[in-house]
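Pasting in a structure now, in structure tokens, and then I'll have a few things to ask.
All protein chains but one are shown at their positions in the complex.
Labels A and B are assigned to the chains in the order they are written; within every chain, residues are numbered from 1.
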Amino acid sequence: MTDSAALLTKHSFVELGARQRAKALLDAGTFRELLDPFQRVMSPWLSRQGVVPQADDGVIIAKGSIDGLPVVIAAIEGAFQGGSLGEVGGAKIAGSLELAAEDNRKGIATRAVLLLETGGVRLQEANLGLAAIADIHAAIVDLRQYQPVVGVVAGSVGCFGGMSIAAGLCSYLLVTQEARLGLNGPQVIEQEAGLEEYDSRDRPFIWSLTGGEQRFATGLVDRYASDDVAQIRQQVSELLQQGLPAQQRSTQAELFLQRLARLDAEPQIEPSVVRDLYQGERS
Amino acid sequence: MSSYSLRGLNWFNALSAGAKAVDGLTASLKVADGFLGEQPVRFIAVVADPDNRFVRARNGEVGLLEGWGLAKVVDEVIAADQDKPQKRAVIAIVDVPSQAYGRREEALGIHQALAGAADSYARARLAGHAVIGLLVGKAMSGAFLAHGYQANRLIALRDPGVMVHAMGKASAARVTLRSVEELETLAASVPPMAYDIDSYASLGLLWETLSVEQIEQPSASDLARVTECLNLAIDDVAAKGHDLSGRLGAANRAASSKVRQLLREQW
């Protein structure tokens, strides 16, 4: 196939909204949305602060199958309030993961896929967003005892704040070149630590540290896909078929502590230093 | 006066007097094994280490070493007690001003380190350990998610310096394009945005709030009161189970229950 032909047959995943992304991953005809927008379960906190709410609170929960395997997908809409999680959206994700774990205890092997485009806690619902994210963490760890939880960070918002911790708890993570994955947003780091520490306007610098390619090269994610619906779908399906990983990334404290012990933390860090330090994880 | 809080350290020292300290850890982690009455416990605190190898984590922030370190000391408890009928309770003493903000932290995957900590605390719960979070100072954002928020019972001391939030006031004001005063006015009328512990308690996330005489350096009666409360919390976990459902039910968190109910109906 020529390059231009490949370009023509490629369908961007990043350009899709959250609902379309969920539909694109599920087997044709199996998409069934829970708490759909017509039920209008909206944020009880935004309107009273003068912020226009969205009918689904920016989170889509859909059940269906991927290559025949039963899944629940939680997709965050990055375009609404930066993908921030409030009480309702957070409870939608936590509650669906809790029900998936319950399914497994009853012998129904429901897996979960999280489509993460989020800045983390929605500040207008601060402590309820934070609490919901703690619930999400708990539910991922619970569900992960039975079936894999696959996280996808495609871009363009990226995955930050408490939800980057949720990403870190996933059995598998898939990213594209557009993705960024990090705890703290660049602007917050610049505010807290200064321009010299972190220049939030220097995009190449930020991607070199937290972008999808670097995260893959350092073994902090499992898969690196191009921004193409078919390829992402294929890789998510493969990860689901793989079942549970031999060891979850977030249970490797000893390994990471050993690596950090070898690091000279004195000089400011370069992306290549992280690659060298963390290399060898992927055999 | 130091620029960092000593509350966590002081409460750790008071509660763990007579307990056996766990050695060989990064200086910002304080861990000891002891008893509360008959109940074996592991006390864990994150404290300031002015000589921390990571310069952005010298004031008690939860950084890379702290996140993975917490994971390790909780994993030890799970592994050691695996076949024991009586599981150690894990007491997380919480006084954490924030996660560490820095270039090294992001580059080396601080999110993964904090996931390690949250993971271990959650698995301890699932393995049958009572995990209790005792809030004696700040419990901020990612730091709290890593150290305390996976507890199945949260106890807060009632004091203006005890504070749970997603973002400090100054940063939250900047991000929302408000002055600190405007933010405070707004926050006072919106319970999840408020910074005081009573507003937080109204969300139903705390199991108990306790008043003490000397928040900075506990008195003998403070210690007795908190110890008693910790024991009650451990008993309550044993009686009512290890999930986080006890956090649901408050009027100010009604949507969280409603969403779960609707999901169940439509599942």
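As a working rule, contacts are C-beta pairs under 8 Å (C-beta built on N, C-alpha and C of every residue); 3 or more make two chains touch, one makes a residue touch a chain.
Going forward, contacts and distances are computed from a predicted model.
Choosing from "NAD(P)H-quinone oxidoreductase chain 4", "Cobalt transport protein CbiM", "Menaquinol:cytochrome c reductase cytochrome b subunit" or "Malonate decarboxylase acyl carrier protein", the protein name stored in UniProt for the chain missing from the display reads "Malonate decarboxylase acyl carrier protein". Taking the full assembly into account, the omitted chain touches A.
Residue-wise, the contact with the chain that is not shown comes from A:Ser47, picked out of A:Ser12, A:Ser47, A:Gln145 or A:Gln241.
Seen across the whole complex, the unshown chain contacts subunit A at 17, 37-38, 40, 47, 50-55, 77, 79-81.
We adopt the following convention: only the chains that are shown with their structure count from here on.
In whole angstrom, the spacing between the mean C-alpha positions of subunit A and subunit B is 24. Only residues 53-56, 64-65, 68-69, 71-72, 75, 98-99, 101-116, 118-120, 122-123, 125-126, 141-142, 144-146, 149-150, 164-167, 171-172, 174-176, 186, 190-194, 200, 203, 205, 243-244, 247, 253-256, 258-260, 262-264, 266-267 of subunit B touch subunit A when the two sit together in their complex.
Residue ranges of subunit A in contact with subunit B, taken from their complex: 34-35, 39, 41, 43-45, 48-49, 61, 63, 87-88, 90-92, 94-96, 98-99, 120-121, 123-135, 137-138, 141-142, 145, 161-162, 164-169, 181-184, 187-189, 191-193, 197-198, 209-210, 215, 218, 220, 248-254, 256-257, 260, 263, 265, 268-269, 271, 273-274, 277.
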